[in-house]
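For this depiction, one protein chain was excluded, whereas all remaining protein chains were kept in their positions.
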Amino acid sequence: MTGAKEHTGDYAHLAPLFGELAALPESDPKRAELRETLVTEHLPLAQHIAARFGNRGEPRDDLTQVATVGLINAVDRFDPERGSDFLSFAVPTIMGEVRRHFRDTSWSVRVPRRLKELHLSVSAASAELSQRLGRAPKPSEIAEHLGMTKEQVYEGLEASAAYHSVSLDEVRGGADDEVTPLRDRIGEEDPALEGVEYHESLEPLVRELPERERHILALRFFRNMTQTQIAERIGISQMHVSRLLSRTLERLRRRLQDEQNP
Amino acid sequence: MGDPESTLTEEAELVDQVELRLGAQLEHLSVVRAVAAHIAMGADFDIDAIADLKLAVDEVCTDLIVRAVPGSAMDCVFRLSPDRIEACVRVTSHNDDLPKRDSFGWTVLTTLTDSVSTRLESVDGHYVIQVDIAKNRTATT
């Protein structure tokens, strides 16, 4: 988060515009214009945040688009009356959007890791071989390329790209047309989460964690359960969850830093 | 059941043949698809041809199930030759409507396969509708 703060000065001149925007009646055509100005002028902020998430396997322009969606939400929902400045509101909103994107496009924890990897490698091999051969590959060619059996290739071909986040389950089950926004159901944000955005690059590190820590992490990140909910689920106190969680996150953060600055 | 002309062939011809008989119900589509895909994978068709055959077989069965006498059976025969897989699907129907050639489903079918033909027989006051498709080893589209 600190990375974005240094840009505060660049945006200071925009602050009065939020007041103007809030003062305009809903129907005023000037609103759209002001809103667009605010979004456009803050775009470097979105790009900056997107860049922080770069090199994690997601195409950069996708991330920028996602971050921009977050920025738009921030512009729309920011209430200057509340006294906080726009950046301290916008940065977590944008990061939330990007984090949500990673979660949306990350594998469900319910998919067996072996199948997921099989599906991914078969897909990747198919794409590569298609390009090289100029035609669709045969299962035998994929098998040879990957050094696996044809049976494994079949399995990988048939496996679902079960792609979405477990937490989405929680969205369902409301009245037919009234679906509660996911975000409203997520519950309090964990201060310990700040600075650690879950992503595949973390996976090797996560895999090294003890079973229970890994479980807690999954419940917190994927299921968006609160510490209290996790405590009930696992049968330990909320304080204990909190301690385990912050210790785990601290450990991951340190490992990540080690990797980035060897 | 009461199928006038059995699709069962002489044993000698069964070597490269798979026959399936199931209720003419949409619930069974996934079974037929899985069999079709498995045969094509086993024959090492390329992955486009596998997907095409699976879709074509699904469409033929869907179309015929809708026409079939409720509670009757659907027969599917897959024949494997070195260069192609043939699928023949037949059901018994109360009327003689053949799948419509100007329908979307038919267009998809002709796009994805190398040959499609239909056959209609009148037997004891009802009809047997059969659709034959063939998919060559290499996808043509």
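The chains carry the letters A and B, assigned in the order they are written, with residues numbered from 1 in each.
Here, a contact is a pair of C-beta atoms (placed from the backbone, for glycine too) under 8 Å apart; a residue touches a chain by one contact, two chains touch by 3 or more.
Following the convention adopted for this analysis, contacts and distances are computed from a predicted model.
One chain of this complex is left out of the view, and of "Anti-sigma factor antagonist", "Chemotaxis protein CheA", "FeoA family protein" or "Sulfate transport system permease protein CysT", the protein name its UniProt record gives is "Anti-sigma factor antagonist".
When the full complex is taken into account, the listed residue touching the unshown chain is B:L112, out of B:V91, B:L112 or B:V131. Residues of chain B in contact with the chain left out of this view: 26-27, 29-30, 33, 47-48, 51-52, 54-55, 58-59, 62, 65-66, 104-105, 107-109, 111-112, 139, 141.
Residue positions on chain A in contact with the hidden chain: 35-36, 39-40, 43, 46-47, 58-59, 61-66, 68-69, 72-73, 76-77, 101, 104-105, 123, 126, 157-158, 160-164, 168-169, 171-172, 176-177, 179, 181-183, in rising order.
Basically, only the chains that are shown with their structure count from here on.
Mean C-alpha position of chain A lies 45 Å from that of chain B. For chain A in complex with chain B, the residues that touch the partner chain are 126, 135-140, 142, 150, 153-154, 157-158. Within the complex formed with chain A, the chain B residues making contact are 37-38, 41, 44-50, 138-139.
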